[in-house]
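Structure record follows, encoded as structure tokens.
Only one protein chain is missing; all other protein chains are in place.
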């Protein structure tokens, strides 16, 4: 156990040894194992956007085994997916990579002003599939948010008592926010705070923009001169918003884009003291060699061996 | 146990031996037993459309025993029906044919923009009636879909822990979709993916049309040149959408029509690598000899002995 | 045990001996015991319409003991009432007549477009009061119907596991139907089918009119030439709609009317193969001697001793 | 045990000895003990109308101990209050007077067309505080009524199984009724019937006015010539509506008014065969000596020693 991992574990003083063990499994796995940085592969887009929109540009990715294999080869810290995808590979890859069961999901066959997710997995499913924890999406800004907070509270209580970790995707969205506001720096910081207060061990938020959504926040950012011009500054602020850096916060990029755009964000996350990335579409929507090459560079940046 | 059935069972690595046994019972029963193809008789139309509209054209079908007997004589792999119909024959035909309890149902005495179903059976009912599994309808595209996903999640967890299989009827419908969109190729593929992610062992979807419903999907189908002109191509695509063919996907035809129309669809399903059919109204709304003759041809097509 | 009762019990092959025993208790009790016909006294109108509208024309009927006594003297097969009415007499008349606890109820102090009922009794109440079963109203055609189906599903599961029978009052009503449609022949048949599929042992529907409510049904009734002109023909059709006569279907008449009107319906039910009647207001809203005289004639008709 | 109390207990033949014991405790306590009449002090107005509006005219009544003491000194049969008020005195006055935990409550900081109440106490609270039973308000005529009936059903089942009694405040109110209709004679009688059917041991209704609310009821009251001119006639009718007098029905007066107005209602209740009164604001909103004097006269009327 490296000193850095010991330090990170020390932030979670209320968790039982089972949960700390599973958190250590994530932080000690893969190419970034022991560094305190983490790259997680999430594949719930088949549910979220549909299979063709997710996998047709790289057809092997229709196969659930592809993603287990890819996460292993790329040296990711963990692989996160819905029930069906994990059930379809958990035996074949048992023990090969830490798994996170994404326990709520959402489809896009219906437009909603205020999005919500369905509970699609249980803590007992995570246990029987050998997962290290559960993943849960909340939508701050949606009229369904309070119910979602209550759901993750119950999942968190059960997960922690069984030695699992809790990963929260905190994605502001809904009628309380403008489209631009979903990634605004104040909103991203707030999203990280809510996830931390809800008891998350690992928090995923969007890469923040310099936009400030709320008037009451604008005054404070101006008065206190909070630096948010550079991406790394915004990352540093979001990390501060999550218990002053005492929670693992990782960032997601969104839709597939160019290698360089991805890597620029990675560099900003690394410089800003972020704990890593969740890379989904930018991984499985490239041909495998291209994706492995991109993740190789990502890993190098996070381990300090590349710029 | 044939090699093909062993192969299919190998896809379900997270299920307990009880569930695998029941899946094998379905796949090894009837005239298609051991081939990896399946034809299932479903009779929930008395609930869905009313008794006269369902059975008046073939009055013996008012009797619940008729359908057990028919499924046995036709050599189907399984018979699926609501609580009342199964309770009325499960003792008389105990052990004669695998039974699937359809645990949610819907009537048509009220029009709704966004359809929903009532839970009408329990996992405990399936167990006491000797069923191999439970069947559940979801309506992606309806405002009730998230609640339906949550219901099948809970049923699935209980069913699997008791060694039963889960069959999902994934029928997109509701205010999120146009009428034409309900059978659009993108929507059918998406419906198969959702059912698979929800943990279904067997997935039933409608026979897909070449229509593409969602704008975001249209771009992908065009860019990736996904072949969807021939029925068999669309079938192949839907099967791919369900974990690249690693889930049993069968297709339903809908309202009673001519023998030739039915058989053309069967041929397309067979050629496209589909796993079989669910044939309801086209079975019990014909006089018994006619229906048996039709199913005989269907079985021959699926077993490779007819065109 | 008569052959006819043995035959009827044979239709319920999935029930445990406890439930069959209680079904036999109903069918073997009173003047029609052993004939396979049944007349049940239901008194929930105090709740449904208020006490004065129900009992002021025959004031002894305000007393809950009156109805136990009346059902016994008239030779009914069973007496059905809400919690309060049964609690008020179950000890005094313990063992004298089979009791059915009406576990949901509705009042008329508020108009609703889509009616619903409140759960007012539990299976455990039915057991502690010595009842043979529970009675439950569903309103197909109401926006609350799916929830009602789910409630009776849960009650049915619990009742059957404790050896009780399930009686469903299937009364179509609500915004999905016209007023005339509530007793239309297609709707009554559909209502009987739904109750049967929900697992009812005894089904109560309204006496059907020749009206056909649904367009899709009109075509089928015409095409298949289903005879519905005579009352007895309509009764025969409704009985067919309930598993081809393999479920006990009894009919209710509604508001108090003349003896002759009541008896004409009884004759039609008897001729059409119906299993009997539920007679409430036409019993307790007459002076006791008049009511006993009317029921005497009813019993004679059903036992074949009168026309 | 007096003959009258024995007679009253005989009406509750389905209750266990524990519940009968607690019912006897109420009927045998205080100045009216053994007569079959009862006066109960209810103090939930601090919750319902706010503390200043309830207690400022008699400030000692802000203290929860005041009401225990008052009920004891006045010789009431029981004292009913919400959780907080009972918790604040139950130890000091343990065994001094039968207590009824009012388990649902409502405030007036928000106007509603259709009122509802919150569950604020549990059967387990009633047991740990040494209460003889639970009190519950229903609002027939409100759109929330069915849910309220279901709540008291569950409370009643639990209370009775633990040997507690059930007291229902049946107060028609809501969009189904006119303001005048809330105390109309037909509505009061209906309210008493509903409470009785829901299984109440003691029923509280408002003092009825001669108004008839429902058209269908007007015809019956006219046709059957039900006497409702004198207050005592209306009382007699309401008592009849509650199982022909075989349930304990007591009456509430409402807002504080003159002694003479109160006593006139008491005389009518006594003459009409009512079982007593619930006197709240007319007790604690007078100075203690005045209130004790008023209740002394009330007790004398009910015990036959005054007019």
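Which chain is which? They are A, B, C and D, in the order written, and residues in each are numbered from 1.
By definition in this document, a contact is a pair of C-beta atoms (placed from the backbone, for glycine too) under 8 Å apart; a residue touches a chain by one contact, two chains touch by 3 or more.
These numbers come from a predicted model, not from an experiment.
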Kindly state which of the options A:35, A:69 or A:193 is in contact with the chain not pictured. A:193
Hidden partner chain, touching residue among A:172, A:231, A:253 or A:274: A:172
Absent-chain contact - pick from D:34, D:50 or D:245: D:50
Answer key for D:82, D:98, D:156 or D:231 versus the chain not shown reads D:82
So which bits of chain A touch the chain we can't see? 11-15, 140-143, 145-147, 149-150, 153, 157, 172, 174-177, 186-187, 189-190, 192-194, 196-200, 214, 216-217, 220-221, 223-224, 226, 237, 240-241, 243-244, 246-247
Touching the unshown chain, chain D contributes residues 46-47, 49-53, 56-57, 59-60, 62-64, 82-92, 105-111, 116-122, 124-125, 128-129
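By our rule, only the chains that are shown with their structure count from here on.
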Quick one: chain C and chain D, Cα centre-to-centre, how many Å? 36
